[in-house]
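For this view, one protein chain was removed and the others were kept in their places.
Here the chain labels run A and B in written order, and each chain numbers its own residues starting at 1.
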Amino acid sequence: MTAIQPSVASRPGLNDLLTGFGPDAAGDGPVITVRVPVAGLEAAVRRIAAHPGARLADVFASAGGPVTLRLVWGLDADRRYLITESLIDGDSYPSLSAIAPAAFAEECEIYEQFGIRPADGRPLNRVALPPGAGPDWPRLGRAPAGPPAGVHAPHHVGGHAFEFPFGPVRQVAVESLYYGLVTSGEELVDLYLFTWHKHRGVEWRLRGLTPRDALFQVERTEGLGAVGNAWAFAAAAEAALGLQPPPRAMAARAIALELERLYNHAAATAALCQSTGLVIGQAAAEIALERLLRVNAAVFGHRYLFGVVDIGGTRAEPDLAALRSDLPGAYGELKRAADALMSTNSFLDRLEATGILAEEAARRLGLVGPVARATGLAADTRADHPAWPYGEFPLAVAVADTGDVLARFRVMLTEAAESVRLIGEIGGAAAGPGLALSPAAGPGRLAGSGLGWAESSRGESMAWVALDGSGRITRARLRPAAVRNWRGFDDACRSQNVFTDIPIIEASFWLTVAGTSR
Amino acid sequence: MPLWTLRGLRRGVVTTRYPARPDPSAGLLPTPPAFRPGALTRDLAERLATVCPSRALARDGDVLVFDAGACTACGRCRAEAPEATASSGEFELAATARAHLIKRIPVRPA
Partner (left out) sequence: MTGQGTTDLTVPENAEELRRTVTRLFGRSLHIRTLDTGSCAACEQEIRLLAAPHYDLNRLGFFFTPAPRHADLLMVTGPMVRAFEDAARKTYDAIPDPKIVVATGACALGGVYQPDAFTHGGVGGTLPVDVWIPGCPPSPLALLQGLLVAVGRLAEKVKSLDFSLNGTPT
């Protein structure tokens, strides 16, 4: 989200952190960029990781003579993002996941796409490109010297445990995903995922497009997160181009984002009921979901809110009268279903103490969204890195502390109520016929790079773009929340659960495969 | 389960009568465009083909070739040429052959 507010006064700790980087720190807005020579990268990572409230939000590379490695840190307590840029000359760099385990999956993908690897030589997993991807396979950079290990690491199989594959073709009307299940009978010892079956090479395909043309593909990367991901991408392009969307457009975007959150939480409720065999609860939640999707269609012209976000504003004029008349009834369905569920002990019994994630695990793995907030980690981009209108209309961040399926469900229900409240307040700001939905002036510049973010229903969605002199994309990085949160799924499943708990845990995470396998 | 049973009974039936009766919610759905041959020039047809992000539009001589199967109803062609397009209102688009979805719309020769 591009911030319209002036920057918040920094705490002394942040200044100390930045002075440590010398005069190379640039940027006084919500994003600070720092050049760090690779020799100093390990020390820098340690220092930043030790800074209070620091969180490794993303790691990605860009091709070049030497590859540029960027680490994006959320300094949530200081309301800043910090990007470190390092040029990697050879084919290795200091191991990041040894200090910040959240970086592991990104290190794996960087190896597949750019051929550079952490210096400690530990085995890497295949995460993006399929097993047949030889040296000539299209990549974002150069091919690695050898394929990543075929076996998922770390991987425990011992004693009487055996391993069996499940998927990628799974139950009806769920996405394709391969689970490797390691079990000693009923109890789940380990679980790992192969996420490359749906990899469509979106980042590769976006190169050479204008940001506006790219939005079409970005929305369809993860259709159930179209607004969140498109907002993050548009914000990145706007930061690169020096574009400021007008307030009415930002208000319309926020309404769309909250509507997206609402329908996803309703869908998660339905999935939770289905996973526990409570068919009648599922039906009630599905009635709510269908009504919410019709609200989306009535207000913005599309059930899944495709085509709302535009570069510099919004494409769609929201029908605020329809919003006022239709949303209360639709949300009422969800509220009544949720209240009935919270009084149904047979349902709650399945949720309590299932799929437990500790706050420490959420921190270590860099988890985001309701999954992280349910462990006690109170991070929400709308509060920590607010773009207008979120800063103006304060938000109560929903947090729980047991980290189980029930906690995640509670967080989603609290967020849904909060979304309805926010829509009501922001709705006033979105009105005003005659005010622009796009900026009056064109972009201030064509070339540049920028970071964008949005709190999608699954958590923080990030994007970074670099544009050349003709305004076309040279590098687009998309990091939907699912990229982070799937790595918490393994942990949650392993905590003394049985097979029948897996669909319940999966429903409580409510991720998509498309969001990570892109 | 009396809580659920009573609520369900009170809620009543929400099921659509489709196909026996049309469903009013269909009016909310985005639909592929329809084109005005009288307003289409070769030039405009070229522009529409460029603007379509899903390769549903192409110009073939004096014909605009519209692939309703590739169309996502995104509305970019409508925004580019509002005078030459309108929403078709059609959502019952299932076809028993892929060719049934390819439409040829004449373009003004001038």
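Everything that follows uses one rule, which is that contacts are C-beta pairs under 8 Å (C-beta built on N, C-alpha and C of every residue); 3 or more make two chains touch, one makes a residue touch a chain.
Everything numeric in this text was worked out from a predicted model, so none of it was measured.
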Visible chains in contact with the missing one: A, B
From A:67, A:193, A:206 or A:267, residue that would touch the chain that is not displayed: A:267
Residue touching the undisplayed chain, where the options are A:58, A:258 or A:286: A:286
Residue of A:42, A:91, A:175 or A:317 touching the missing chain in the full complex: A:175
Residue numbers in subunit B that touch the chain omitted from display: 13-16, 18-19, 23, 25-26, 29, 32-38, 54-56, 66-74, 86, 88-98, 100-101, 103, 105
For subunit A, the residues touching the chain missing from this view: 130-132, 137-138, 168-176, 196-201, 204-205, 217, 220-224, 226, 267, 270, 283, 286-287, 289-290, 293, 303-304, 306, 512-515
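Keep this in mind: only the chains that are shown with their structure count from here on.
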Geometric centre distance via CA averages, subunit B-subunit A, whole Å: 31
Footprint of subunit A on subunit B - complex, ascending: 1, 3-4, 7-8, 11, 14, 25, 28-30, 53-54, 72, 74-75, 79
Of all residues in subunit A, those that touch subunit B in their complex: 213, 216-217, 280-281, 283-284, 287, 290, 294, 297-298, 301-303, 306-307, 315, 336, 340, 343-344
